[in-house]
Every structure is written in structure tokens, then in C-alpha cells.
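To start, the structure under review is shown below, and the notes come after it.
Here the complex is missing a single protein chain, while all its other protein chains stay put.
This part shows subunit A:
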Amino acid sequence: MAQIFRPGADTLARVVLAGIAVVPVLAVGMATTLWRSPYATAQDVTREQPVPFSHEHHVGGLGIDCRYCHTSVEKAAFAGIPPTETCMSCHSQIWTNAPMLAPVRTSLAEGRPLVWRRVHVLPDYVYFNHAVHVAKGVGCGTCHGAIQTMKLVRQVAPLTMGWCLDCHRNPGPNLRPREAVFDMTWTPPAGQAEQGTRLAAAYHVKSPARLSECSICHR
């Protein structure tokens, strides 16, 4: 009777057996790593914009308050992208012929909004509201990072569900007094642990159990 298996069959069988054990683990590991990587989350991706608006210059250099342009951040889900009129409040008088600002002037003349490229994109099944975060003492820099150092804005946080939950399960370390919310240079003071607990109570921040419920962000 002829041999059914060739001499290499044992090796092949061992490789296949090992593969059955290892490949699913590797595949799941790679998938989750990739899924959380900047490649998938767009973390640290700097977006080109129609006008190279620099937060480094306007916020870090000139000290303009966040709310001068993002007017609805305290009362709406969206912080608000300023209308061209806001740019022209100053640029009707200074840098009036700068080639860099040509799209702004065209936008005002033609009444067509500038089309900025969105940097922070959440999936549509996520509910996010700026106003409530600001009202509860979460500062701009907590999620947006050191905007005042960015020539073009990039997303510094991964914006994954795990990242959101890290704070929803333990908001204390990220709470600051309301008057410091728009202070881009704020850093947690020495007694932040006690301050966080105190502010959470004072601002009626809901319990970690409530903040971790599905319907808080998926509604």
C-alpha cells in the first residue's frame, strides 16, 4: 500500500495546528491595535485648510479668547465655527491685502461661507455636547490639547469610546473651576484630587455609574 503522507506531512500538521491556535489571537490583537492606532482614529493628523488659520498666532500670540470666535460653545452642542464676518471684524482693517486672506475676502464679497476641513469627527451615532462639558468645568485643553501652540489644528485625543469613558468613569482629574475653562495654560494644581471631588459636587456632575450608561452618549 502506498504511503498516503509525504515525509513533510508531520511538519505541515504541526504548523497548521500551531496556526489554528495562534492566528486568531494574532488577528484579534492586530485588529484591536490597528483600530486604536492613529491610523484609524486620525489622532495627530494635521489638516490643511483653505486659509491657514493659526491658533498659535491668534490664541497663543494675540491672546484672543476662545469665545470670541466659538460663540456658541457655552450654549449649544457645537462650539461654532465663526462666520466670515468674525474674521473681518479685524481683517477689514489689518492685513487687508494679504494674499493668504484672499479666500476670506471672496467669501465676504460673495456671501459664501468658507469651507473648512473638519478636524474632530465623531461617528453619527455619538451624541456630544460642548455646552454641558464647559458648564461642568471641563476645559477646552482637556480634549483639544495645547491649541494655542498649533499652527494648524490637529486632533490630539484618540476620540475613541474608551478614551471618553476614561473620563466619564472618573471625571475628577479633568474638572477645573468654570472661570478657568477657557484658560489654555491651566494645569492641575497640587490639590487637584480634592478639587475634582469638590467641583464634581458643586457643578452637579452625575455619578460615574450614570455617566457610563449607554444612553448618555448614544441617544
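Just so it is clear, a contact is a pair of C-beta atoms (placed from the backbone, for glycine too) under 8 Å apart; a residue touches a chain by one contact, two chains touch by 3 or more; residues count from 1.
We take it that contacts and distances are computed from a predicted model.
J.: Pick, from "ATP-binding cassette domain-containing protein", "Similar to stage IV sporulation protein", "Hdr menaquinol oxidoreductase iron-sulfur subunit 1" or "Cytochrome c domain-containing protein", the protein name that UniProt gives for the chain of this complex that is not shown.
T.: Per the UniProt record, that chain is "Cytochrome c domain-containing protein".
J.: Among A:P7, A:G63 or A:G191, which one is in touch with the chain left out?
T.: Among A:P7, A:G63 or A:G191, only A:G63 touches the chain that is not shown.
J.: So which of A:S54, A:T86, A:T142 or A:Q192 would be touching the chain we can't see?
T.: The single option touching the absent chain is A:T86.
J.: Could I get the residues of subunit A that touch the absent chain, sorted low to high?
T.: With respect to the unshown chain, the touching residues of subunit A are 62-68, 71, 77-78, 81, 83, 85-86, 88-90, 92-94, 112-113, 115, 118, 123-125, 179, 182.
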